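Below are the structure tokens for one structure; questions will follow.
The excerpt is restricted to a subset of chains, each kept in its original location.
As written, the chain order gives the labels A and B, with residue 1 at the start of each chain.
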Amino acid sequence: MALNFTVPGLDEATSEKVIAILQSRLSQEQETALILKHAHWNMKGKEFIGIHEMMDPEVDSVLNMADETAERIATLGGSPAGRPDDIMKNRDWDGITMTGRQDALDYLKALDTYYTTFIKRDREAIKELDDLDIVSSNILQDHVQELEHFQWFMRSHLF
Amino acid sequence: MALNFTVPGLDEATSEKVIAILQSRLSQEQETALILKHAHWNMKGKEFIGIHEMMDPEVDSVLNMADETAERIATLGGSPAGRPDDIMKNRDWDGITMTGRQDALDYLKALDTYYTTFIKRDREAIKELDDLDIVSSNILQDHVQELEHFQWFMRSHLF
């Protein structure tokens, strides 16, 4: 795919490398928003209301991350793929397998495991991006700061 | 799946029928939110800014529909399935195949076709729900009113 344009000061080859890295992160961000809602709807237990309500600001936050990542891809001249088919095609990480009404804390455990992988992948992407495009790297650094903070929220219920 | 409870005045068999209908609608609502964003990010052309900005309130609207549908399923004692895997498993409608940077009007055409199927499926669900659970039917009736209004927005650019 030849790019029509890219950001000033970056060559096309570099831009395409950055786009590929960001596309993977976009798909995982989209999956994460779906998974958080899935847990939000299916959890139960004595601690229901607090944990149920804790999920919604994180959903908004992750949806904003996806928007920022996708529009960065577009800014670089790429075309972000955001349909459910694209999530499945790009997925080379584990989703969550928990379904049905389960205790809120069990959903937090499953999400904690998922976040560990998610954040590791984001940190690897940051390292690669540092040498390619500092602006794209900055975007992911801010995402990681927020995701790690939310993971602490989840872990505070568990460990 | 035996339900732990359901809403007062509804028997379990009826509730399960309602849940099955709503689960299908939930998955399509989730797909729709992804597709609208996909179009939002990839469109271009002379009319870019107006159409690009027109999508975001509709995304919010459809995400709220999904939340309302999923929490109705839970209220009926069911467990809404909301992961990307669940969207793919429940999909017996056509998504959109358009990808890459395309003219905004072409994305509107593809979405218009998609909405026609989406709304027809919702109207069929309303008919089935009318005899099962008036509250669930009311929820979908409100969704259809909004979806048809947005489809008019899209068609106003095309026909």
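Basically, a contact is a pair of C-beta atoms (placed from the backbone, for glycine too) under 8 Å apart; a residue touches a chain by one contact, two chains touch by 3 or more.
Quick caveat, the model's predicted, so the values are computed rather than measured.
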Copy count for the complete homomeric assembly [2 present here]: 12
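One rule holds for everything that comes next: only the chains that are shown with their structure count from here on.
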Rotation in the CA alignment of chain A with chain B, degrees, nearest 5: 180
Interchain centroid distance [CA atoms averaged], chain A/chain B, Å: 23
Touching residues on chain A, where the partner in the complex is chain B: 1, 4, 30-31, 34-35, 37-38, 41-42, 66-67, 70-71, 73-74, 79-88, 91, 95-96, 99-101
